[in-house]
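With one protein chain removed, the remaining protein chains of the complex are shown where they sit.
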Amino acid sequence: MQDPPRPTSPAGHVGAVDATVVPRFAGPPTFARLPRLDEVARADVAILGVPFDAGVSYRPGARFGPAHIRAASRLLRPYHPALAVEPFGAQQVVDAGDLGVNPFDLGAAIAAIEDGARSLAEATGATLVTLGGDHTIALPLLRVMRERHGPVAVLHFDAHLDTWDTYFGAPYTHGTPFRRASEEGLIDRTASCHVGIRGPLYAASDLPEDAELGFELVHADEFETLGVAGVVERVRDRLGDAPVYVSVDIDVLDPAYAPGTGTPEAGGLTSRELLGVLRGLDGLHIVGADVVEVAPAYDHAELTGIAAAHVVYDLLGLLARRRDRA
Amino acid sequence: MQDPPRPTSPAGHVGAVDATVVPRFAGPPTFARLPRLDEVARADVAILGVPFDAGVSYRPGARFGPAHIRAASRLLRPYHPALAVEPFGAQQVVDAGDLGVNPFDLGAAIAAIEDGARSLAEATGATLVTLGGDHTIALPLLRVMRERHGPVAVLHFDAHLDTWDTYFGAPYTHGTPFRRASEEGLIDRTASCHVGIRGPLYAASDLPEDAELGFELVHADEFETLGVAGVVERVRDRLGDAPVYVSVDIDVLDPAYAPGTGTPEAGGLTSRELLGVLRGLDGLHIVGADVVEVAPAYDHAELTGIAAAHVVYDLLGLLARRRDRA
Amino acid sequence: MQDPPRPTSPAGHVGAVDATVVPRFAGPPTFARLPRLDEVARADVAILGVPFDAGVSYRPGARFGPAHIRAASRLLRPYHPALAVEPFGAQQVVDAGDLGVNPFDLGAAIAAIEDGARSLAEATGATLVTLGGDHTIALPLLRVMRERHGPVAVLHFDAHLDTWDTYFGAPYTHGTPFRRASEEGLIDRTASCHVGIRGPLYAASDLPEDAELGFELVHADEFETLGVAGVVERVRDRLGDAPVYVSVDIDVLDPAYAPGTGTPEAGGLTSRELLGVLRGLDGLHIVGADVVEVAPAYDHAELTGIAAAHVVYDLLGLLARRRDRA
Amino acid sequence: MQDPPRPTSPAGHVGAVDATVVPRFAGPPTFARLPRLDEVARADVAILGVPFDAGVSYRPGARFGPAHIRAASRLLRPYHPALAVEPFGAQQVVDAGDLGVNPFDLGAAIAAIEDGARSLAEATGATLVTLGGDHTIALPLLRVMRERHGPVAVLHFDAHLDTWDTYFGAPYTHGTPFRRASEEGLIDRTASCHVGIRGPLYAASDLPEDAELGFELVHADEFETLGVAGVVERVRDRLGDAPVYVSVDIDVLDPAYAPGTGTPEAGGLTSRELLGVLRGLDGLHIVGADVVEVAPAYDHAELTGIAAAHVVYDLLGLLARRRDRA
Amino acid sequence: MQDPPRPTSPAGHVGAVDATVVPRFAGPPTFARLPRLDEVARADVAILGVPFDAGVSYRPGARFGPAHIRAASRLLRPYHPALAVEPFGAQQVVDAGDLGVNPFDLGAAIAAIEDGARSLAEATGATLVTLGGDHTIALPLLRVMRERHGPVAVLHFDAHLDTWDTYFGAPYTHGTPFRRASEEGLIDRTASCHVGIRGPLYAASDLPEDAELGFELVHADEFETLGVAGVVERVRDRLGDAPVYVSVDIDVLDPAYAPGTGTPEAGGLTSRELLGVLRGLDGLHIVGADVVEVAPAYDHAELTGIAAAHVVYDLLGLLARRRDRA
Partner (left out) sequence: MQDPPRPTSPAGHVGAVDATVVPRFAGPPTFARLPRLDEVARADVAILGVPFDAGVSYRPGARFGPAHIRAASRLLRPYHPALAVEPFGAQQVVDAGDLGVNPFDLGAAIAAIEDGARSLAEATGATLVTLGGDHTIALPLLRVMRERHGPVAVLHFDAHLDTWDTYFGAPYTHGTPFRRASEEGLIDRTASCHVGIRGPLYAASDLPEDAELGFELVHADEFETLGVAGVVERVRDRLGDAPVYVSVDIDVLDPAYAPGTGTPEAGGLTSRELLGVLRGLDGLHIVGADVVEVAPAYDHAELTGIAAAHVVYDLLGLLARRRDRA
């Protein structure tokens, strides 16, 4: 119908559809009802869906993740009080739609994700915030990051290390992206870290191997002793001033907070803790991010989708803060 | 990203995204991944969402119906074998998005639906197939039909008559649109009928009052004796050559087939029966249609959404057949 | 608050709360929002809950059945068009609440159900329509029937025979009530029958043993060949003029129609078939009835509860028809 | 049947049905199986259902909230160890049933809620604890509070401020009650506060406007730093000795704890934190309370209903403590 | 613990655990609680799980199908009244466990399924009844059939033809097994047929291409006119005396009966119809069978699993009948 009423910010950015005029259950199904890439002249941040889950080892279904996160993002409003910024007003955020990649051929899919992300980044110059999809997608995304920013510090929120070597002989799966990335020289081994790790491992050697690949580790249990503020300090110390890629596997949250995921582990973070850590990272030089492993068939009442949408919102807030300052 | 690959039919119509190239769980969230209204030059049929449920007397939630039917429509393919037609190839079908109407003021909403539908019909000349929303929306839609086609025969699939007078003194609700429509002279009282009626009524007088308002009635139980073919015959006899508005309340299906609805009644139709009746109506002069009362919060595994999407697909097939012939 | 507006019928019976004045999601949680036993002077039919499931061999949970059926009954309206009668107007129907019986001692529970039902029947003279609870409860109810009416014809809708002998040595369970009833002389062995039987048995001998206990049998598959009308004929022939106790195990419906039950079997009846058979029994001399095995934890969108509530409604309609005629 | 066995406390108050004699899945469906208003001579506290949700901006369904909270309250027992009081023994608590109000006309509904609450308060003198329903209902309830107690301090637990001005031009919705209440002089602007606020706002100006309307604010994130004890101190400081109206929007809990609600926000309170704050408020002069926004269609395993029932139980405990002392 | 009590049939076959002695919710988690392959000396029929779903084009999750069908099979009893046979008594049926195949490499998985099935068939001489997994697995299974029996007639129950050519360039997926099988000469092109086909196709040419590949077709709509008996006749005419491989995609059932599947289509069969057709095939020379596409994450109350388990039970009954006769 007629164009939905989207406010333009003082900085000239087209924002989300106004929810006091068009009900949030109506209107365009983009992330937060933001404009599509083709609706605006330029983009500072592009939200990209990668509906892909052929790399999953247990519960599949993350292929439906991007649509689910977008649906859950309808509840977002324009002003982020904790960061005191308008994530959609201080920068032009767009929804770049989905990459449609081959669900039957992992290699072809990884190549297509790399190509698609590179094209989008090159065409727009935008920072990419990617909605997964399973964690396999982090590898091709990091390849693109490396090209543009050199090796990046990876800030990885997850229950799992994702630095295993192979499953069933397969080197490219959702459990191995960060080993491959480290081997390929994509990450800054002096500044990367995992947050929220927990649950059983394959062997005692997993931990030293992971460290060699360049990661420090904040275990989920440490939230009991360090608190959010302490974790923030640990993370900031590790990351320093490096360009940072933030990768959020939604299973970093406890299954109570994120039932809709593929390899849930008890003993996880609350959504308040996860958002609290993110909000503590103001000033970080974020060059890209993903939120992965949302598997809607196991979700209930959009719990997991809402948590993921808030994570994206906070990431956008951090990007906006830095841009404001720049 | 780049434009999704949508085939153009021999007749020059832009179809749905090709599911053998872009996975059905990816790509644009329009109905059946068809083009948006603004993506093509003209439209023969426009699919319009009306996310509205303030007229509901029991379980609310049909406000989320349009998005749910669209999601479930991703499984549709281009060729309809039972009707031997390509519903998206023989005519230009577009998704016209949603009308965003006031959820707090029934009167304002009804006026906005009438205005929105009229504008869309006038601007495009397209036949409207509307995704509800609750059954209240049939009234403003029928007003637009009346303007363009004169009084129309209403072919109404429903468990309920929807010709009650008022609830709590309110004349405009999801239980009253066809009484109001009849009173306003919108319908052809010699050619309208209900199919699938069942369940308790308010009073014995409901039936003669309904007849006076211009409706004949095929009770759900009659499917046991008449079969689909017999019902088709009854319906065709009643409708004759009149211009027809088809209104499908998804609760015409048994709750086993359509749990996601607001006022379920046991003893309903199977989806095969409903689709069978529709497929029997080849040649009918359909001037508009709606599919209403899909309430996703009560759905499971998209059962109700899939049934509704198939109903829309069959309606599009009927429209395409007639256009083919014309 | 103030008394809810309940119409009094011409015959002087207090009916259900008027749903055009008090929304159906409000008001008293009695069956169909009818008066409680203590709110009216007399009762023709008393609806009695027996929340009990200690006799269940597979999925438990029928203890929550009465509350679930009552909740689902809020959608019932006053006039039954298929039977052309007002089930709540032609007779005084009341909700007699629940019998609270021991969940840990099957023997004590059975005795308490027998005592409770007898007291209620004696105190009011009402016909009892009981909401289970598991099928164990049919035995004590039949004992009370026998005292008041002599041996009764049992019209038993079920996927299962329920004439097995023992489980784990236990003679009183939900799989054995009709063997015990037959042994105790509670039923008329010349006029009882099962409808809807299907699924695997324990042994070939189950069928002749069942016949000896006094039952004829309409297999679910016979609905394909006989149709509803043919089944009605079979049943009427069998029952003749005997006083009839109708026992409806909701698992007579296919699991698609009644997922919320304890021992589901594929290949069952549709709700339209079940209601169709009931509606064909006009004139039957029903002296009591139960609807059992509704297990809400396995239900979805109240499917099973709604089907059960409609069964009760049709039973009330049959009772009302007969009373009208008397 | 016979009256269920309800113990009478030493103080002469009729309590809940004894769960060691009548199973908790049986018996009257009142809150905690307490007596109805008409079953006892007097009432100190009246629990009132207001099944209404026409003021909802996103997910509807709170119309089914009162029945859901009552069902979940069956698990409550008589003695509150944390407060060392018998909430049903130290005072006469009754269930006053539901107010049945117009679902199609917000204005009529608000007037009817005001009238109904006033009548009940006047007729009984009881403190009202209201089960919503959506948050719109707080406005008419506060009007009644104002009449009886003068402007009251509002202690508001919520993810949202609910002091927005209008949606779609509508001044009375579930997002605006406290702005209207402040404008109407119903609240004590020196002593009101929000607890649990989080999530995006419409604009930076929302916060100063809210402060002008009379609210202080404890953000959900502050629970990480203050802990429950610190929040209690903040709240007690703010409330002082004022008469207090406690309004609990169940979405103050994280969606993990309260999935069954209409506008969920990640990063919320745990149920232990919410109950902990309430238990810290011993001695408060509570003059009325509500628990709102429970939308059962989105609940699972009665999670949200159970949390809401416990909130009501703690509120009753606080009332009982104060009465004990008086 | 001690061995569960499993009766031995007069023919010397070890049956299922006795459900009147060990509750059906206890005991070994094999299909119907039958013995494992290693528990008995020989096997006439082996039930084999193939948890694999990398060939799925829409909703994944059939990898969890075998465990789900086994869980749902606990309700099966020893005697099949409609076929008058003891499926576990007239032959030795065993559960051969799962084939664990590579989820990341379709080619490797297909080869492993072929090898595993061949080894099992060779080692035991048993007829294989395979629990999927997605429909991709039919191809390697048919290769093994071909080796042992020559080209086989395929009796294929499905909503879809599964004779498409490629998706995303991939020749081996769940939508293509029967084209590949026909091309490889695995099937008898004079005696194969589909039953239950419905829903949209990719192109009008799909049907003649399918016919060339050797299939006749019974459309789901034909059940309305032919009835179960008519379909049986059509199928028997087509199959003649050929050795038959029965492949049942559970989506042949309507989504109401089988919500837990990957590509649901409205307008399908009832479970009574599907079982009715199977029961009509007494005497058929079945050499192998599969039941595929059960995706538990979308199931509810084990609906789909129960239907699938009954299908397996009927297939075992047909095998037992033929063996009895031999």
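Some points to look at:
By letter and in written order, the chains are A, B, C, D and E; residue numbering begins at 1 in each of them.
What we mean here is this: a contact is a pair of C-beta atoms (placed from the backbone, for glycine too) under 8 Å apart; a residue touches a chain by one contact, two chains touch by 3 or more.
These numbers were taken from a predicted model, which means no experiment stands behind them.
Considering the whole complex, the hidden chain is in touch with A, C, D, E.
Residue A:254 is the one among A:134, A:188 or A:254 that touches the chain missing from this view. Residues of subunit A that touch the chain left out of the display are 57-58, 164, 166-168, 198-204, 206-207, 219-221, 223-225, 254-256, 259-260, 263-268, 270, 298-300.
The set of subunit D residues touching the chain not shown comprises 19-21, 23-25, 74-82, 84, 86, 227-229, 254, 256-257, 270-273, 275-276, 279, 300-303, 306-307, 309-310, 313. Remark: the residues of subunit C touching the chain excluded from display are 53-57, 59-61, 63-64, 102-106, 108, 167-170, 172-173, 297-298.
Note that in this section only the chains that are shown with their structure count from here on.
For the pair subunit D and subunit E, chains touching both partners: A, B, C.
Judged by shared residue numbers over all numbers used at their interface, subunit B and subunit C contact each other through mostly different positions, with under half in common.
Interface comparison, C-E versus B-D: the pair with the greater number of contacting C-beta pairs is C-E.
Separating the centre of subunit A from that of subunit E, both taken as means of CA atoms, is a distance of 41 Å. As a whole-number value, the distance joining the C-alpha centres of subunit A and subunit D reads 37 Å. Residue positions of subunit E with contacts to 2 or more other chains are 57, 167-168, 254, 256, 270, 298, 300.
If you sketch which chains touch which, the pattern fits none of the simple shapes: not an open path, not a single ring, not a star, and not all-to-all. Of all possible chain pairs, those that touch are A-B, A-D, A-E, B-C, B-D, B-E, C-D, C-E.
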